[in-house]
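Apart from one protein chain that is not included, each protein chain of the complex appears where it belongs.
Up next is subunit A:
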Amino acid sequence: MTASVQTDWKVIAFRLKDEEYALPVQYVRSIEKMQPITRVPGTPQYVKGVINLRGVVTPIIDLRERFGFAPEPYSEQTRIMIAALDDVEVGFIVDAANDVLDVPASSIEPPPEAVGAVEASYVSGVAKIGNRLLILLDLAKVLER
């Protein structure tokens, strides 16, 4: 997920708390509505459990809790964003998944010291599009234990 040869990025933008985040579209498999989650004992707090995603048992991570934000009750807007890196497939609970955006490579800047509330290590860059500020996530880092 380094800003390498790719000139323009296509990203999925989603909301967490009051900030906008983005994940390159090639890592996103699908976006699902909330559904019953089976708790898995003995896993970190942010792992909410597993769901049945069309026959595949898929682990679910609450991104709010992963980033140390206060948990909030799920709403009508809450979505599960299924992301895959190599052979690891997980679902992220996000407050809302907004849209697909084109991010010109020129608008991407390296992460500043502190980006919003998220630890800078999860962030691969920030992009400014119009008056929106997108925080680009480093999926590999997010998936690290």
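Throughout what follows, contacts are C-beta pairs under 8 Å (C-beta built on N, C-alpha and C of every residue); 3 or more make two chains touch, one makes a residue touch a chain; residues count from 1.
Heads up, the rule we're going with is that contacts and distances are computed from a predicted model.
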- What protein name does the UniProt record of the undisplayed chain give, "Chemotaxis protein CheA", "ATP-binding cassette domain-containing protein", "Carbon-monoxide dehydrogenase medium subunit" or "Proton-conducting transporter membrane subunit"? "Chemotaxis protein CheA"
- Item | Touching residue (missing chain; options A:Val11, A:Val28, A:Leu63 or A:Val90) | A:Val90
- Message: By the contact criterion defined above, which parts of subunit A meet the unshown chain? Give residue numbers in ascending order.
- Response: 36, 38-43, 47, 49-52, 55-59, 87-90, 143
